[in-house]
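Quick one: structure below, then a few questions.
Omission of a single protein chain aside, the complex is shown with its protein chains in their original locations.
As written, the chains take the letters A, B and C, and residue 1 is the first residue of each chain.
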Amino acid sequence: MEQLFDLSLLNSTVRMVTPILLAALGGSLCARVGIFNVALEGLVLVGAFGAILGNALTGNLFLAVLIAIGSVLLFSLLFAYITIHLRANEIVAGVALNFLAAGLTTFLLRTIFSVKGAYYDNEMHGLPAWDLPFLQQIPVLEQLFSGHTPLVWLAYLFVIGLHLFYFKSVAGSRLLAVGENPVAAQSIGLKVRKIQYAAILGCGLFCGLAGAQLSLGQVTMFSEGMTAGRGYIALVAMMLGQSNPVGMLASSLLFGFMDALSIRLQGLSIPTHFTLMLPYVMTVIAMFFFRDKSYLKNTGANSSAR
Amino acid sequence: SGNNQAATENTGGNGEQPQQAKQKVALILPEKIGVNPFFQLMDEGTKKAAEEFGVEEKTIESTDQAAIEQNLRVAVAEGYDLIITSSFESEDALKKVAAENPDKKFAVIDTVVDLPNVRSVVFREQEAAYLVGAAAGLSTKTNKLGVVAAQDIPMLKKWTVSFQEGVKATNPNASVSVNYVGSFSDPAKAKELALLQNSQGADFVFGASAVGDLGVFEAAKEKNFYTSGQDVDRTEMDPAHIVLSQLKDTDAVAYDTVKQFAQGNYQPGVSEYGLKENGVGVTYITHESKTPVNPFISQETIKKVKQIKDDIISGKITVADPTKQ
Amino acid sequence: METILEMERITKKYGQFTANQEISFALREGEIHAIVGENGAGKTTLMRILYGMEQPTSGTIRIHGAEKRFANPAEAIDSGIGMVHQHFMLFPSRTIAENIVIGNEPRKSIWFDRKQAIAQVGALAERFRLPIAPGQKVGDCPLGTQQRVEILKVLYNGAKIIILDEPTAVLTPLEVKELLITLRGLAEQGKSIILITHKLHEVMEVADRITVLRNGRVTGQLEASQTTVEEVSRLMVGRELDGIRRETQQAGQPLLQVNRLFIRGKKGKPLLDHVSFHVRSGEIVGIAGISGNGQSELVQALTGLLPVDEGTVLLQGKEITNRSVKQIREAGLAHIPEDRYLWGTAKEASVKDNAIMGHHRLKEFQRGGILRQRKLDQLVTGWINSFAIKTSSLANKAQNLSGGNLQKVIVAREIGHATPFLLACEPTRGVDIGAMEFIHQQLMDKRNRGEAVLLVSSELSEIMTLSDRILVMFEGKVVGELNAETATEEQISLLMAGGKQP
Partner (left out) sequence: MKQWKQTLSSLIHPLIALLIGFLAGAIAISVTGTPILQAYQEMWTGAFGNLYFLTSTLARSTPIILLGLGISLAFRSGYFNLGAEGQMVLGAVAAALTALYMPGSGIVKLLAAMAAGMIAGGLWSLLAAWMDAKFKVNLLISTLLLNYIASLFAGYLVTEPFKDTTGSAALAQSRMIEQGAWLPKLFAGMSLHAGFVLAVVIAILLTLLLRYTVFGYELKITGQNPLFAAYGGVNRTRVMILCMLTSGALAGLAGTVEVLGSQYRYIDGSLTAPGYAWTGLMATLLANSNPLGTTIAAVFLAALQTGAMGLERNTNVPLEISSVIQAALILFISARFTYSFLKRRKEEKNNGATV
């Protein structure tokens, strides 16, 4: 075990999981109002591009993150308008948005930066690594949690924040109500559409941060399709965690650890394809233990409407 | 045959063209150019030659496997005079289309299609990877080296395996750990892999992960270890950490192909480009670089590796093609 | 008494169809005003307009003389209108208190103050004498409690006008009684109440005034004290109701025999506790009981939807215990389910697809796995005619049928199976008096043909009119058997509440 998991591997896991976790948290906002958002992949990609664009334009990291969020919000607004106003099927719209994000970022990469493939500038600075002073005193934690960007810290704080939001705040309570029974929510005068819009935009905010962490935190560059499927993993983490912040943290970490383990196993003589399978296989196995209860109820959910 | 039906309105359309029709060259890439410098270079080389020698050029990127054949057929139908394509992915399609159109001229870069109307150009990348491995083996202080490769596919063995052979040749005590990103476009994961290899003691990490190499460079810069780049001279980006670059003259090859065609010297058959033909190489060893040699790679080492290069060229050392094993 | 609400010449058109035509209606402060009418008469539509869920095609609404327009329920709520929908608008995973305060929560800055909510709801419940436990999860509450939650929600939002759309359809007799007392109490405290119901005796019991709708128009407005059930029903249906014919006849051999049926429960208490009884050919046996005392489990066990742990069921002498639904149906059982939307239909499917369920397997209607569509069409069309089902076509979606008409489709389908035994659960729930009489007659005819019916109903009057014998269930046991001729409502009620048979 010592061999397989050293602290630097776990440190890397904490960081690698961040964009997935952020996107999953965002996706849960949509899921909680009854919208299955498969566009997470595209939204994170747009965020990653926005962050680099912002950084290149302003040279200010804070503004860069804001621009990342702004560009994803714009995209989310489109998604919200099409699914809520035009009542498009959310999955079709989500898949199309993923196409759009891939095409648009590549196109803009070419027109704005005049490069194909990747934009990389040695002079560009990424998000700073913060060491929390009190953690530096503790030997193991110091290694585990050193050198992470503010967004990593923020992501883990958001787990708590979102938990409080869902289960302790008035706005969160209303949001959950819309997801649980939109007709009832409407009948007591809640603005269902407005809340759905807010949830989708909230999801955009999280995906923007996820993108910024990816392109300014993890690395400092943008490359075509650099999300590399993280949005879909986030979708799985969201479903496995049943849209529950702590659950999503757990399932993201599960996935992250398994991914880390698979990196270690690459050193052994197991074929790479099988080591790469490990996180997915383990997630399937995990599902035997964490069954989605809300999903089970659905079979009986066909009672009368009038 | 059916191909003639494929003619579209476009062919022969431009009536206002004053001089006699220019020769037309199509470059049909098997994938989107995307993050692949190999295709970028090919595109640049072709375009440059087209401009210089006054031929019309069109680059068509294929969205996926199924699109390659269609693009080839349309290029035939639209009357391109030379159709260049590239890579293993195009093999099947080109075999079909070239055989059906024996009067057309084709060229394929980076693989062999054995037909009388196809010019094939292949590279022996393994020779250059071997040299980088040799240099790394000589330079490492920790006797630990890393390789970050894109995917575990046969083609990449020309890099991963040959690099290891090179290391073994100069430093049998050094261990090499190979990690796969699982994707051609994931710099974030490539960077983490490089960081991990470094944390386990590797002081040089060989990048062979396409755009992921950019992540490897970042890791090297952050943690102060050494790495190498691919295709073009990457040492310019960060001479303090990117200490070598494995080179491949794709643009020159593409340029030559168009040039020969434009000058009426098109020749079918196979051309191989290795160290001997100067089609592949390594900075400082075979090619000059604008950046000075990093002290990590001593002049001593360079001298030794140059010797190895000469031995490869002379045939004293043979670097096997790992995909053929 | 002052008039608080006036709806004037309200017309609502859905395309070509006029659901409400020039309906005028006034509500006085502190009165209970009943609105009655056949299924599809336009009652719900009118109320949805008042509550801002639909926009009238023409007409005006005035509150305290001021003209109002409600674009959505929120605006109606602001004007002091509250609506208790027939099918509750609740969040089952939340507590009672949360359900009541939602939309108007007590808060500490941005946080939801749940303690405060529980306190406020407790106080409110006390003031209006509606007993509830604010911290309980709504999903775990019986329907009667859920109804009280709905009423409290309306009161919490400060409603002066309370609309109740068929509030009693799903309640037990006891719960109905409590509700009616509550309504009176609210009226005495100055609330104005609009009550929609198909049960005319309830109307006579609590209403001050009655408005009758038919085909989207007002056909009468009466003072409750000066009219009779007969007059109201004539205005509703447009004809006299005949009452059903019962022929005296000797019951035959036992068709269904249930022996010591036992189903274990989750928490110690068995769901069914050694239930034994039989039903003979030519008789209707009624099962009375407060819902939740094992009737649903009994029905599901008999029909193969729930496995039993012990005991046997014999149908026509053949054992059917724990057989599949298909095998049991083939053995001669038909089943009108308790909840027509949950079990009895697929709302999205066509009327035809809903009607042919079960018949589709018969040799008569299929050949080698291929459905014989023409014959099926004929079958269903026949029912539509004989049962007078109002539908635009066979392809019409079931959800577009009114509840009464959909119920007729189910009854036609199950009686159409012509099985020796019929299990009829709540066969007339939510159905207007005309349709109810028709369905009752169908059940009676079946009995008169010498077949057997087991009738499960929470409606005592229904049990008493139709049954030959009455069984009462309490806590998973059959606690009494009574002869329908001699049984009294009091006797049955006592048994239902757990009292001993005298």
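The rule we apply is simple: contacts are C-beta pairs under 8 Å (C-beta built on N, C-alpha and C of every residue); 3 or more make two chains touch, one makes a residue touch a chain.
Just so it is clear, the model here is predicted, and its values are computed rather than measured.
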item	value
Option touching the unshown chain, where A:Val14, A:Leu151 or A:Val236 are the choices	A:Val236
Options C:Arg361, C:Lys375, C:Lys390 or C:Lys477, residue touching the unrepresented chain	C:Arg361
Options B:Glu69, B:Glu222 or B:Glu277, residue touching the unrepresented chain	B:Glu69
Contact with the hidden chain (one of C:His64, C:Arg246 or C:Lys347)	C:Lys347
Residues in subunit A touching the chain absent from view	34, 78, 82, 86-93, 95-100, 102-104, 106-107, 110, 180-184, 232, 235-236, 239-240, 271, 273-274, 276-277, 280-281, 283-284, 287-288, 291-292, 295-305
Subunit C residues that touch the omitted chain in the full complex	87-92, 143, 146, 170, 303, 305, 324-326, 328-329, 335, 337, 341-349, 353-354, 356-358, 360-361, 366, 369-371, 373
Where the missing chain touches subunit B, by residue	1-3, 5-10, 32, 58, 60-67, 69-71, 73-74, 77-78, 88-89, 91-92, 100, 111-112, 122, 152-155, 158, 323-324
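Simple rule for what comes next: only the chains that are shown with their structure count from here on.
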item	value
Subunit B-subunit C separation of Cα centroids, rounded to whole Å	75
Where subunit A and subunit C are represented by their mean Cα positions, the distance between them in whole Å	46
CA centroid of subunit A to CA centroid of subunit B, Å	35
Multi-chain contact sites of subunit A, meaning residues that touch two or more partners	none
Multi-partner residues of subunit C (each touching 2 or more other chains)	none
Subunit B residues touching subunit A - in the complex, by the definition given at the top	32-37, 40, 152, 177-180, 182-183, 185-189, 191-193, 195-196, 199-200, 211, 214-215, 218, 237-238
Subunit A partner contacts - residues on subunit C that touch it in the complex	44, 53, 72-74, 77, 83, 85-94, 98, 102-103, 105, 107, 110-112, 153, 157, 339-342, 347, 399, 403
Touching residues on subunit A, where the partner in the complex is subunit B	6, 8-9, 12, 15-16, 19, 106, 116-118, 120, 122, 214, 218-221, 223-226, 228-229, 263, 266-267, 271-273, 276
